[in-house]
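Now for chain A:
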Amino acid sequence: MTDPLLIFDVILGLAIVALAVAVLAMHDRFAMIVLFIVFGLLSALAWVRLSAPDVALAEAAIGTGLTGALLLTTLHHIRATPPAPVPVPAGAIIANLGLCGLIFGGLVVAFLSTPLQAPGLALPVAQNMEASGVAHPVTAVLLNFRAYDTLMEVVVLLAAIVAVWMVERGTAQAPSPVMGEIYRGFARLALPAIVIIGTYLLWVGAYAPGGAFQGGAVLAAVGLLLLLSRLYRPQPAHRPLARLGFVLGTAVFAGIALLVASGGRVPFEYPAAHAKTLILLIEGMVTISIAVTLAALFHGREPEYASVSENHK
Partner candidate 1 sequence: MNSGLIFGLTGIAVFAIGLFGALVMVEPLRRVLALKLCSVGAGFLLVVGAWQAPPDMPDPVPHALVITGIVVMISATAVALALIRRLHSLERASDE
Partner candidate 2 sequence: MTDAPLLPLFILLTSLGIAPLLFALPERSAGLRTAINLGAAGLKVALVAWLSWKLSQGVIYDLRFTVLPGLDFNLQADPLAILFIALSAVLWFITTVYSVGYLEKGPHRARFFGFFSLCVGATVGIALAGNLFTFLLFYELLTLATYPLVVHRGTAEALRAGRIYLIYTLGGGLVLLLGTLGLWILAGSTDFVPGGILGDVAEAAPLAAQLLFLVLVAGLGVKAALVPFHAWLPIAMVAPAPVSALLHAVAVVKAGAFGIMRVVYEVYGIETAQALGLTAPLAAIAAVTILYGSLRALSQDDIKRRLAWSTVSQVSYITLGVALASPIAAIGALAHLIHQGLMKITMFMAAGNLAEGLGVKKVSQMNGVGRAMPGTMAAFTLAALAMIGLPPLAGFVSKWYLATGGLEAGQGWVIALLLGSSLLNAAYFLPMLHRAWFVEPADAAPGGLARRRIGWMLAVPPIATASLVLIAGGLANAPFSPLEWTRFIVALEYPQAAFDDLPEAF
């Protein structure tokens, strides 16, 4: 109560909730997405307040930045048709409002009756940090203790790009906005800096907030810049390389996880002497895959030869 920052927290919390409502209530779709981006950034801020800088970074870069870009490019595609006004019956709204209110109330009661001091896994993590090969606990959890989860997370990303390439096909793409020379110049200027920042984030993850996902997201921004500035145009001939990029992280990650299982070790049990090297290797490859995949998700469809693409009547 003495901490003035708590007042800040309350205001921040209220702002986040208000923005959440506004996102859904905003009529204009572009404004909706902008508000969502603001919402995401404020959420990241809240997570900084909760001493979770890694999460905040990831949310800002991936959950908000790249997601926002994805939403905007999709809006650009579909803006031609304004949303058909489908009237939702008032009864349904009221019923769902009641339902969600009930759920909210129930969850609040459950939350308030739970003391926020569960022992958690902080202690076992701290005890095993030595053996993990890295100095930053979150990275240790991601790449070592719960490496299996992280592998599967990369698999989800792989599944996403496979599915997106599957779904979108040779339909005429809405022309992307022409950004012009100044933008192109900016891209040329920014690219090396972003690469450096991304790599730095990856590297610093071993002992401080940062890591493969944050770094990968920043590097994906390189891809976005390249695509938007038309400095790079995806070519069908680049597909094999792109596929390699998509699967690289998963393949190396899974491969190392299996290959270390010798001499009595189980999968994912990195030999102590090489743990740091292996983790860094995995992180590096995963970063590449994340960057390439996220950029490809932004681009959407698979670049195809004209003959392959289906001809629409």
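One rule holds for everything that comes next: a residue touches a chain if its C-beta (ideal position, glycine included) is under 8 Å from a C-beta of that chain, and two chains touch if they have at least 3 such contacts; residues count from 1.
Here is how the candidates were picked: all candidates are chains of the complex that A comes from, given by their letters.
Everything numeric here is computed off the predicted structure, so don't read it as measured data.
Trainee: Consider chain A on its own, then decide which of 1 or 2 touches it in this complex.
Mentor: So the chain touching chain A in this assembly is 1.
Trainee: Looking at the complex, which residues from chain A come into contact with candidate 1?
Mentor: Listed in rising order, the residues of chain A that touch candidate 1 are 1, 5-6, 9-10, 13, 16-17, 20-21, 23-24, 29, 32-33, 36, 39-40, 43, 46-47, 49-52, 54-55, 58-59, 62-63, 66-67, 70-71, 74-75, 77-78, 80-81, 83, 86, 88, 92-93, 96-97, 99-101, 103-104, 107-108, 111, 116-118, 120-122, 125, 137-138, 140-142, 145-146, 149-150, 153, 156-157, 159-161, 163-164, 167-169, 171-172, 211, 213, 290, 294, 297, 300-301, 312-313.
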